[in-house]
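The complex appears here without one of its protein chains, the remainder shown in place.
In this document, chain identifiers A and B correspond to the written order of the chains, with residue numbering beginning at 1 in each.
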Amino acid sequence: MNEPEKMDLITIYILSRQYHVPAGSTILTALEYAGFKLKKGVGCREGFCGACASLYRLQGDYKLHGGLGCATVVQPEMQIVQLPYTPAPKAIYHLEELEPVPEVFTHLYPELYRCLSCNTCTKICPQDLQVMDYIQAAVRGDLEQAADLSFDCIQCGLCSARCPAEITQFNVALLARRLVGRYLAKKGKYVEDRIKEVEASKFTAGYQELQDLSPEDLKKRYFERELNNLIF
Amino acid sequence: MVRKIKLQAKNREFCRKISELSGEVVMLCEQCGTCAGSCPMSAEMDITPSQMIRLVQLGQEAVLENKTFWVCASCYTCTVRCPRGIDPAKVAEALRQVKLRQAIDYIQIDEISSEEAKKLPSVALVAAFRKMTG
Partner (left out) sequence: MIQIPYYPGCTLKNKASNFETSALAAARALGLELVELPRWNCCGAVFSLSSDDLMRHIAPTNIFLRVQEMNRDHLVEDEYRLVTFCSMCFNVLRRTNQRLRESLEDRNKINDFSYLETETYQGRVEIVHLLELLRSMGWDKIQERVHKPLTGLKVAPYYGCMLLRPKDVGIDDPERPTIQEELLRSLGAEPVDFPLKLRCCGSYQTVPDKDLVANLAYDILSRAQKAGAEAITTSCPLCAFNLDFRQKEIQEKYPMFLPIPVFYFSQLMAIAFGLPQEVFGLVGHYANPRTLLATKGYLQATSPLEGGEG
């Protein structure tokens, strides 16, 4: 019989209560080990959906840190709370009726102009984005820079929760990215070409062949498919 | 119009608070009225800048309900002309800040029409939000 592995447990605080969890846990797995059943504040568990926004403090450090629950490894004496949702105003607009001009912000998100350039948003961003810089790009009307710098934003909401000017950074960025994607970004010619190919029935025969296969043959084909992308 | 007031500790406290927040020695004001005469916005004000300072000297918290310091455009004309070197613009800012820090905004951002918002240069919005929202 195998001896159970001796786990290295560390002390952390969840909602100010002390727990002992395995070293190397993420905030999410630490919460689950401690007995919390996660229904909110959890999602893809791989740093992409922005659901598991968490706030934490470290021993001997006055700073308030922001991190993703799925991607932040717990440390001894860490104090943790989750912030699964930050209420945010979302302007209602129709993209087709907008123009890619700075004025979209003055009338859809006027609070943007309260920005103090204090960098509080940048300090809390779990994705290490230059949040203040993309907000200032929006203030300046530079939609492309706002879209570019905010590209990896996963809308976790921590910036908006901390912002003293009460701006909702991620919605401003979303508008910038949508406008750039729709009106300013270069259109990929390969997309147009591919659409033409599809309409010219280039792939019809191939799809029909797959649809005619038995489930066993389909499975065989799937596992033997050519993997030309490095996933790992 | 003559009004009788009795000065109490709370009046002294209000005067001290505004003096500290503005960084101005309001007790230096001799009520000469130069600021009132110079102010380009005085026609829109309910009390003149010098009356505003008088009320602060007397520690009358009711001055916070006046329109005067909201209509101030921070043009600093009073600042350069006061013979006693007081900066009434800073006193106006202190009164605004007392209100704004209680989360009482003078303008509601969502009340700006989208037509106006599209027309206004960003400098106007940034300045107005700094002076009139908290």
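The rule we apply is simple: a residue touches a chain if its C-beta (ideal position, glycine included) is under 8 Å from a C-beta of that chain, and two chains touch if they have at least 3 such contacts.
As the structure is a prediction and not an experimental result, all values here were calculated from the model.
Undergrad: I'd like to know which visible chains would be in contact with the absent chain if the whole complex were considered.
TA: Looking at the entire complex, the absent chain's contacts are A, B.
Undergrad: Which residue from A:7, A:44, A:118 or A:185 sits in contact with the chain not drawn here?
TA: Reading the full complex, the residue touching the unseen chain is A:118.
Undergrad: Which of A:42, A:108 or A:139 sits in contact with the chain that's absent?
TA: Of these options, the touching residue for the absent chain is A:139.
Undergrad: Name, in rising order, the residues on chain A that touch the hidden chain in the full complex.
TA: Missing-chain contacts on chain A: residues 101-102, 113, 115-119, 122-123, 132-133, 136, 139-142, 164.
Undergrad: Residues on chain B that touch the omitted chain in the whole complex?
TA: 20-23, 40-41, 44, 71, 73-77, 79-80, 87, 89-90, 93-94, 97, 106-107, 112, 116, 119-128, 130-132
Keep in mind that, in the parts below, only the chains that are shown with their structure count from here on.
Undergrad: Centroid from C-alpha atoms only, then distance chain A to chain B, rounded to Å. What do you get?
TA: The answer is 45 Å.
Undergrad: Which chain A residues qualify as touching chain B in the complex?
TA: Interface residues on chain A, with respect to chain B: 102-103, 106-107, 110-111, 113-114, 139, 141.
Undergrad: Which bits of chain B are touching chain A when the two form their complex?
TA: 109-110, 112, 114, 117-118, 120, 122, 125-126, 129-130, 133
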